[in-house]
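Okay, handing you the structure first.
In this view, the complex is presented without one of its protein chains, the others remaining in place.
Just so it is clear, A and B label the chains in written order, and each chain counts residues from 1 on its own.
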Amino acid sequence: MNYVRDVGALVRKDLLLELRARDTLPAMLLFVAAVFVIFHFALPGTPSRLETTGFLWVAILFTALLGLGRAFVPEREQRTFDGLVLAPCDRSAIWLAKSLATLAFLVAAEVVALPLYALFFHPLRGATVAAVLLADLGICGVGTFLGAMAVVTRARDLLLPLLFLPLAMPIVVGAVGASVSASPGRYLGFLALYDLLFAVVCWASFEYVVAE
Amino acid sequence: MGRLRSIPLPALAVSSLVLVTTALAFVFFVAPNDANQGFSQRIFYFHVSLAFTAYACFIGGAWNAFRYLWKRDPRADLESYVWVHQGLIFGAMVLLTGSIWAKVSWGRWWVWSEDELVLFLVLYLFYCAYFMLRFSVDPGPQRANLSAVYALFGVVLIPVSFAAIRLAKEFLHPRVFTLHGPNFGGWILVTYCVAQAAMLVLAYTLYRLELGGKRLDARLRDLRELVA
Partner (left out) sequence: MLTASRLGKRYGEKRVLRGIDLELPRGGFLVVTGSNGAGKTTLLRICAGLAQPTEGTIERSAARAQVGYLGHEPLVYRELTALENLELYGCLYRIPERRERIGMLLERFGLWEARHERVAAYSRGMTQRLALCRVLLHEPELLVLDEPYSALDEAGAGLLDSQLAELRDERTFLLATHDPARVEPLASGALALAT
């Protein structure tokens, strides 16, 4: 299908760009490690499992924001957004491809971050890892969409966290719930529902974000 | 919708005044004291009616956003924005009355245990971000598009956030309406309905007021352009 090929070509482009530039992923890795260390100093006494779980999700969220803020930088700085908009491909393919590429970076960062968390604080449950994957989908989908919106504004980097954090609240609830609750299934189901719902909304409305 | 629009503004203003005064009278003189909560119950009438009104404003904003994107009606962008603005004004009142109620009920000006209050805070932050977005883009079709899309996100966020909070905790917010119908009767219900009607009419009056003002500004600007 053409759509899949378009998305594939665009994802390949983004992965290539990051491979060449090598700035976003290393920054995310370093950031998440530094944040964990800060948490240690910011939590007086011995933090419980509940507290450190919460901080894990804060770390993931802000590391993701770091990556998301950089997502459309090549398009913005080199004005190549115009090139993508002119192409006859479905506009939502631009969003989907960018989300998948950002997802790849986020997962790559978490491959390091999660073992690091287990090392510094507490071992991880299977449900937590599942929650991480599901939450990543929502974070990247919604975050990329909002990143594209923020890129055309004057405030740009300032605006993305403001737009994103209220929408991220349900992700945090679902993710933390799955990480600590005795029955994580409900929370994981909720995360999946969030991902699906907002993926549909993003997919359907990216057309309007792109139109000038 | 068209019939609503034809109601003249002065009539709306008078109705608002009458209804709000009546509501105040009902709340302070007619409604009986709640056995458990006493005075704080009175704040609750306003808090809940304000909350529903704010939600109605946000939904109105989203409806007009949808109309803008679907029908390409240029007037809908301004209407959407004014509804969201009203939602923020009433939302601020919700948070304020909620805070007062928390102080009276628990002795602190803010409690995290009140899930619906927390939820409302999240939505409030969301719509504040709407404003930041709107003022960060030059007026034009792009700003209208972005605002409309974001307003629609907001309305999707409302039920999702509700579900999130419901998942996270049991009910702590004393339910005014239970699944079997209002768990109070008589004068309490009447008072609530009066308060709710008052808030809705007030919101609509302020909406019409602001919309009229903004339309006038736009018309003036267009005229100035023509002359220049």
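Note that a contact is a pair of C-beta atoms (placed from the backbone, for glycine too) under 8 Å apart; a residue touches a chain by one contact, two chains touch by 3 or more.
All values derive from a computational prediction rather than experimental measurement.
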item: Of A:87, A:129 or A:193, the residue in touch with the unshown chain; value: A:87
item: Touching the absent chain when the full complex is considered, from A:6, A:110, A:136 or A:195; value: A:6
item: Absent-chain interface as seen on chain B, which is shown; value: 138-141, 225
item: Interface residues of chain A (partner: the chain not displayed); value: 2, 5-6, 9-10, 12-13, 16-17, 20-21, 74, 78-80, 82-89, 211-212
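The rule we apply is simple: only the chains that are shown with their structure count from here on.
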item: Distance between chain centroids, defined by C-alpha means - chain A, chain B (Å); value: 31
item: Complex interface listing, chain B residues touching chain A; value: 69, 122-123, 125-126, 128-129, 132-133, 136-137, 141-142, 145-146, 148-150, 152-153, 156-157, 160-161, 163-165, 167-168
item: Touching residues (chain side chain A, partner chain B) in the complex; value: 149, 152-155, 159, 162-163, 165-167, 169-170, 173-174, 177, 186-187, 190, 193-194, 197-198, 201, 205, 208-209, 211-212
